[in-house]
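These notes are about the structure you will find just below.
Only one protein chain is missing; all other protein chains are in place.
Think of it as A and B in the order they're written, each chain with its own count starting at 1.
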Amino acid sequence: MFVRNAWYVAAWDHEMTRTMMRRIVLDEPVVLFRTTEGKAVALEDRCCHRQAPLSMGKLVGDIVHCPYHGLQFEPSGACVKVPSQDRVPASAKVKSYPLVEKNHWLWIWMGDPAKADPALIEDFHWLDDPKWRYGGNYLHVPSNYLLLVENLLDTTHLPFLHPESLGTGSFARSEFDVTREGDRIQVSRYDMDKPPAPFHKQMGEFPDGLNVDRWQIAHFAPPCFVKLDVGSAPAGSGMRQVTDRGSRWMNMWNLNAITPETEKTAHYFFAQAYNFKLDQQWISDMLAKQVHDIFLQDMAMVKAQQINMDLRPTPAPVNLGQDKAWVAMRGIVDRLVKEEQQQAKAA
Amino acid sequence: MFVRNAWYVAAWDHEMTRTMMRRIVLDEPVVLFRTTEGKAVALEDRCCHRQAPLSMGKLVGDIVHCPYHGLQFEPSGACVKVPSQDRVPASAKVKSYPLVEKNHWLWIWMGDPAKADPALIEDFHWLDDPKWRYGGNYLHVPSNYLLLVENLLDTTHLPFLHPESLGTGSFARSEFDVTREGDRIQVSRYDMDKPPAPFHKQMGEFPDGLNVDRWQIAHFAPPCFVKLDVGSAPAGSGMRQVTDRGSRWMNMWNLNAITPETEKTAHYFFAQAYNFKLDQQWISDMLAKQVHDIFLQDMAMVKAQQINMDLRPTPAPVNLGQDKAWVAMRGIVDRLVKEEQQQAKAA
Partner (left out) sequence: MFVRNAWYVAAWDHEMTRTMMRRIVLDEPVVLFRTTEGKAVALEDRCCHRQAPLSMGKLVGDIVHCPYHGLQFEPSGACVKVPSQDRVPASAKVKSYPLVEKNHWLWIWMGDPAKADPALIEDFHWLDDPKWRYGGNYLHVPSNYLLLVENLLDTTHLPFLHPESLGTGSFARSEFDVTREGDRIQVSRYDMDKPPAPFHKQMGEFPDGLNVDRWQIAHFAPPCFVKLDVGSAPAGSGMRQVTDRGSRWMNMWNLNAITPETEKTAHYFFAQAYNFKLDQQWISDMLAKQVHDIFLQDMAMVKAQQINMDLRPTPAPVNLGQDKAWVAMRGIVDRLVKEEQQQAKAA
């Protein structure tokens, strides 16, 4: 079960072209394309007539032609022509999903279109902010999407799953605090006066032997967004005392949107934004690749978890202190799903 | 659910040899072979003893030897020898399916053998008529068999799915009439004074620029047979007024038998018969290959439909005027299935 009344990321902006692309979102087939004027469109990828995938058809101007019997649909989803007859039945239409292009991502709304307020789109302004650059990418997730949200909310896994890049032994014991504001969760970690993680050392060009104060503040917003504010400053430079550390020292935002595909698979959109060496394009490219490779280690892990969870009966998991965040996250998502179902029943 | 009391095509005659062949029909495993005298036999491909597939065994004379414990079965399905003991239990037998060789196809009856009247076999005399030749072939269908029956009953898809061979833009708007006689359905289409379809132009050797009057009369018989009487005559030659147009002008019969394998797969037997240039063998070969390639486009389509239909919930389809034929077809098949179930319950 998924939260339907929510904005999810359906694609990167550069994935959206004049070539129709099929992507299953929340168990529904969706076709994505751009109009001649460049506007992004998302339609149900299942003709209302005989369920053929429109993505196998043709895009002529802004009109999608079904590959099977040639029905024509405009971006609103309305059928505007049935080649075999004069009359177009009033019921002939496919779903057109609210789709908003913002911060280089295409945001889709799979629920009640009347509720699709663009103001609800989660903030990912870093991807558009001239003070930032980023490297971004996509991965297919071989598990339920929440296993990946958990992964991002419990970064004590860094020293174990990513020791050669993100972890340092001390990080699992870093100071840790979970706060909540409505349905948003914040997980703060500080690891003071320690050798930098290999990745941070590389990005910050810290000299050998220098210890750093590292911060990592994870921001969760339902149903599937995690933004990690991360950075390292030379130890003792007063990083925790200032409110503008992101502009003073090496700072990156690891930005994550995980969109359910089916109950056991998902789409993973992510970017690593940074605010230093902005004149050096190679850093964006390197980050896109490097974070992708690090996240492949996470993909192997969530896949293995999914397999183990599917071997029934599965023992109830033992929760640790660090699990406070994702336990709250699961509670929020479960409640939102339940609320939607009750609203649907009431309606 | 399938209609069981009906003749289905199980194989081409040339597929039946002294080498046993396994084929699943209506969810049952069947082994097909010929006796030393050439008679075609269909037995359950599942030994009555421990369910081993007989097709993995040996055919010695007319006796099938089970690969596992050597039980021997005669073409009637009766077990005639149990190597490990003298006595052959009376219950030791496998199903022997009524199997009739007619018109180059092997017709199998999966239901009550007492009802297997060969007079009920659907007429495909073209495959044996000296006034006709044909090219035929087989394809495995990656969907429920009825999606392919629908495909053949609604040929307004030709200009869209097969534009380079069978379609012309006008064909989707051709004159159209559906008539019904008992459980048989006839769908007539006439497309007058139009450029010929590429395939018709090639077969009819029509000169460039010549318009034609095209006819296409589809004959459905339950549960899974569609025969298309198709042809083109020079425009204005009075094609519609005569009753013997098939013998006057370029005429082909596209002959189709689709046999359910499982709920989501099927066997497709088809042939393209023609009554011109009978002295030219290459036409048969070319037709077998060319129609096969065209039908591969249909296989891709029904597979994509099946995938989309399996993504639940699927919206209810919108029916168009052209769907009259397959809506009637579905009604007939559903009623026949229900009648059989009621008879089974009553018995």
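Here, contacts are C-beta pairs under 8 Å (C-beta built on N, C-alpha and C of every residue); 3 or more make two chains touch, one makes a residue touch a chain.
Nothing here was measured: the structure is a model prediction, and the numbers come from that model.
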item: Among B:Y68, B:Y138 or B:Y190, the residue in touch with the chain that has been omitted; value: B:Y68
item: Of B:E28, B:D62, B:D129 or B:D183, the residue in touch with the unshown chain; value: B:E28
item: Chain not shown: contacting residue from A:E74, A:E150 or A:E340; value: A:E150
item: Hidden partner chain, residues of subunit A it touches; value: 150, 154, 156-157, 159-161, 172-173, 176, 300-301, 304-305, 307-309, 311-312, 314-315, 317-323
item: Interface with the unshown chain - residue positions in subunit B; value: 24, 27-29, 44-46, 48-53, 56-57, 65-70, 82-85, 87, 89, 91-92, 95
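Simple rule for what comes next: only the chains that are shown with their structure count from here on.
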item: Where subunit A and subunit B are represented by their mean Cα positions, the distance between them in whole Å; value: 48
